[in-house]
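These notes concern the structure reproduced below.
Of the protein chains in this complex, all but one are displayed in their positions.
And now, subunit A:
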Amino acid sequence: MSGHVSPSPASASEGNRLMMTLGIVAKHAVIVLILALFLLPLAWLLLTAFKPYSELFTTPPTVLPVNGTLVNFSEGWAIGGGKGIGDSLIVSSISTALCLILGFPAAYALARRFPPHGQMSFTILSLRMLPPIVPVIGFYILFQELSLFDTYTGLVIVYTFMNLPLVIWLLAEFIRQIPKTYEEAARIDGAPWYRLFWDVLLPLSAPGILTAGILAMIFAWNEFLFALVLTGEKVITLPKALASFFLFQQPNWGQLGAIGIVAITPLLIVSYYMQRSLIRSFSVELGGR
């Protein structure tokens, strides 16, 4: 690829190739080093989860657990991690289902019946930008009035409100990528609009629905401020359980580490698979690359 003509082309290009290979190896080495440093705090969390109590409070700390143990996981489950996982699962899965049920028809209407990126889409999306601290006061008073404080229903409603704008918008973007020929063919066959919606577009949108659903699930699973303010003793999601154990009880870091690891592992697995499905589903948008 060198632009100038050198006197001995063969040896020069060989030298160039060597330099290029070395350059690539160096780049990979730099990236791997940065990545390793970057992930250190999470690696430390992982190691902590396997340390017995006696190894947690030593100076200098042991890096690898000497007597590795799984007891933190069972104890973490028993002290409230189990309840946290259960509550987080209930709240995030029901709110995600609601987001999709409300969001898919709305996304279809926005994608096919409004100009692209119309004012409506933007208004809906701007709700997403609201920091949770702004509406939380109003929600708190409302929930006191309606006896929704510290209920699964209440938290499900808030999480649906929080994620619905994003779900609508992602699905509308997805539906816009689907060629209209399918619907036109069905329309020529005399299918009414709800058949177009149900039999044609819904199956074609499955990858987009999966993506939007997983994303809504992750955001609900990770959410903390609403859970902190709008629930009390009855509903305790995982982030709230972790925070309250850490701040208000004698913390056993090993148990908390185990809870933390259990809280993030499913997300990492799911998001890895989501990435695969997304590259596939957006390949149309990316010009078939």
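One rule holds in what follows: a residue touches a chain if its C-beta (ideal position, glycine included) is under 8 Å from a C-beta of that chain, and two chains touch if they have at least 3 such contacts; residues count from 1.
Basically, contacts and distances are computed from a predicted model.
Chain not shown in the complex: UniProt lists it as "Sugar ABC transporter permease", one of "RNA polymerase sigma-70 region 4 domain-containing protein", "Predicted Zn-dependent peptidase", "Pimeloyl-ACP methyl ester carboxylesterase" or "Sugar ABC transporter permease". Residue in contact with the omitted chain (choice from A:48, A:96 or A:205): A:48. If you put the missing chain back, the residues of subunit A touching it would be 3, 24, 27-28, 30-31, 34-35, 38-42, 44-45, 48, 56-61, 63, 102-103, 105-106, 108-110, 112-117, 121-122, 124-125, 127, 129-142, 157, 160-161, 164-165, 168-170, 173, 176-177, 193-194, 197, 211, 215, 218, 221-222, 224-225, 228-229, 238-239, 242-243, 246-247, 253, 256-257, 260, 263-264, 267-268, 271-272, 274-275, 278-279, 282, 285-287.
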